[in-house]
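Just below is one structure, and these are the notes that go with it.
All protein chains but one are shown in place.
All chains are identified by letter, namely A, B and C, in their written order; residue positions are counted from 1 within each chain.
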């Protein structure tokens, strides 16, 4: 929020709404260590927005002649929404880093096990023969697609919010659109066609894209849990969790935590979607419900990605065991041909390489 | 599903997997009126898939020498998933038609009321002055964006599913990829990089994009309910619902139904997202849970769009009442300037016009 | 709804609101085969309630002098809400029948396998030794508790709804409360303290109790899927589903369908809960959203219960395989004592027997 207030001051000065020295002074006061966060929390509870107390503190930090220039044009929601976009980008950039590590690990496994036969399991029953490389390749394509989806929303839909009290930018006189452009430039956010106080598609798209990434990552973690089950034992995590009373176990702790984080996400996406129909020019609860929903969601996306990456890190693949299961199935009369498995590995790796070079779906 | 079986036969013939006359014969038998749907439903309950009984009936409809050529290469899920994509496209195309009618109505209102002053309401309290045109323009941008989002998923992510039992296309020999391409061409669906039996990002993207469209449409319907409340009375629906005992009322029935449909969607999107982590090569419940979830979702997207369109159809706008509320607010000392309201109307209309010409965000 | 209209007429006659012959005539016309259901559906779409068209048709079925007596006192929502309670009871009674069959099957397994050693699996890793009887007993207690929960809500919270247009029963004069009591008696529903048009706790309690039952049943089905996985093989379903291309498989189809039904329920419960804050004296969408939500929910509770019961029907338990897994674990140095396992079986069976005798938690 302080980054937004600073950008607002700097941008405001550029379009002539306040003197540049005042803007510099305001921007200099926008350092989080100068603020009483507990007081802002208390203010949020009485005002239903954290901005009023934040602005009060910001004003108290600047010279009296600068105070009238603090927080120009904006309504509280402008600050919170724009800050939300900044926070979402920061959090999702980190999560994308871990998700890309998952993709890289899957790509490596796909290369290494391009021809490693494995039993394909449908409804957890042995079905027919495939390759572990093809299995990894399928997950790789899904993770790459989901990463591209999040990246697209971050690039195209993370926009500045600046509308003033009822979305007209009335307090900016003729400078409104220019001010929006300057703030957007300052914060590297997109310029929206119009303010979006009660049109929450942008937030919902962020939540949905993150939710889809989480779903694809959790599928990977779940596969590891299933393939490392005692009776299956085709893979084993490199860093098992401890057990308080069963020392012999090798718990796939990271995979379990990835699934746990992921389990909590769909409900939060639903909460974000259910919050979309916001009333007239400012919502009576659904907007305010977004704050904690998104915070939780971003944390959980990060947790899912980090734990899934940890699950694959150093994963031990037991080729002998994989082969024994295949041999059992083949000796039961099932054909061992793997059709286009290798081709699918190659295609997945090709798309992965293209995406790394900046391509997107 | 019959369209998919027909395409599979025709495509299979093109790549040499079956004789063309057999394919023609199969395709000719793929007419829904020839099937016992109740038996297929019963089969679904015992086999956990409708395809086995469907294929049994299809086989019984063709000559004995053609029977071995029915349902080549595919596993049950291939048929269901590809059919899901066809059904989703059909249903969403209809919903997009209604959503575009909503956008058109909003665009007309924005043009007509570009300069009609209206009180902007925040937390349902009179806040500051805006224009009804700007209010409509904000919703217009949101609906146009959401329509574009659904259209993008339909265009880019609706892919054929064809992997065979465990995703290797083993039964197609070397013809697997060519067969996929032929079936995709036949059904005008995208060719996936790899089969996606347990990677459900495509389904989740469809659900999410539809959910976001629903949210933006419901916001429009909710605005109409609020602005047509007895005490506000700034708009009135042209086709009110009847009341069983209160004949004097003008119930905004379509708007209420739009909100009701929309209310049910976020939970379904969550169900779709929660269904993403599917096990290994075939899910043990989450895939099967998609069928009814998507059917409900598609119905409700259609319902939301249709009822929102009906709400706006012939909407009566009471300029006098709008003006009286503005006058009250201004006489209470609030400034009447509307800043960039007209500019925002123009921008929204420009994006709307561009989108009509085929542009997308 | 027709049952409610009939009860309303009969009850109304008892308290003197209409002549008894008129009531008899109305009740006689309340047979569903006399109605044009499609017309009622169309009416629902234009009026946002099915009742107006229903009452119109009902009126047309009685003599002119009876027509003014049709649908006394009630508002549309009274009919729908009371009918909802009847439908919920009918549907849940059936589901409880299947859930009790699940409990019986679990009780039988617990008795039979009271001392059958089995490996306890935590995070799908072999942990320590337990008995298959104790495993079944734990699920038995959970299913019994959940059945009791649904039964309690059906008994205590399924109430008649009758308030008239805004909940005052104004049209009943002094006879309002007596009318409510008569209608409740006629339909064997509870008498509410006050009308509950926009207080939806009753509906939410039904949804939640059903959702909890579904969760406990799905846990049983999931255990069967896991224990019948190819590598585990400790149980096998008696009636496997067919596979379109993998004839050797024994798919636990019923268990998968139970899980699939169950997967769809939490989102519906959330939709019901999210629908609770209804506006003033009649909701603008959230009430109307309940109709389809509950219909879906009731179907899925029934589906979960039926498929779980089918899963356990004739379940084959492979004691040899169970024992072999135990032996492996014990030979790896894990203690084979099973502590209070048998005691827990006895306790669970005792609670089960008590509950059958009419006790409840």
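As a convention for this text, contacts are C-beta pairs under 8 Å (C-beta built on N, C-alpha and C of every residue); 3 or more make two chains touch, one makes a residue touch a chain.
Given the structure is predicted, the values throughout are model-derived calculations rather than measurements.
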Selected residue (touches chain absent from view) among C:54, C:85 or C:259: C:259
Contact set of chain C toward the excluded chain (per top definition): 48, 120-124, 127-131, 134-135, 137-139, 141-142, 145-146, 149, 156, 164-173, 176-177, 192-201, 204-205, 208-209, 211-212, 214-216, 218-219, 221-223, 226-227, 259, 262-263, 265-267, 269-271, 273-274, 276-284, 335, 337-341, 343-344, 347-348, 351, 361
Touch residues of chain A, complete complex, unshown partner: 45-49, 51-52, 55, 71, 74-76, 164-165, 171, 221-222, 225, 239, 241-246, 251-264, 266-268, 270-271, 274-275, 284-289, 292-293, 296, 307
Interface with the undisplayed chain - residues on chain B: 119, 121-128, 225-226, 228-232, 243, 246, 248-252, 256, 267, 270, 274, 325, 332-334
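Just so we're on the same page, only the chains that are shown with their structure count from here on.
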Most distant chain from chain C, judged by the mean position of its C-alpha atoms: A
Centre-to-centre distance between chain C and chain B (centres being mean Cα positions), rounded to whole Å: 30
Approximate Å spacing (C-alpha centroids) for the pair chain A, chain B: 25
Inter-chain centre distance, chain A versus chain C - centres from mean C-alpha coordinates, in Å: 37
Residues of chain C whose C-beta touches two or more other chains: 225, 243, 246, 251-252, 256, 267, 270, 274
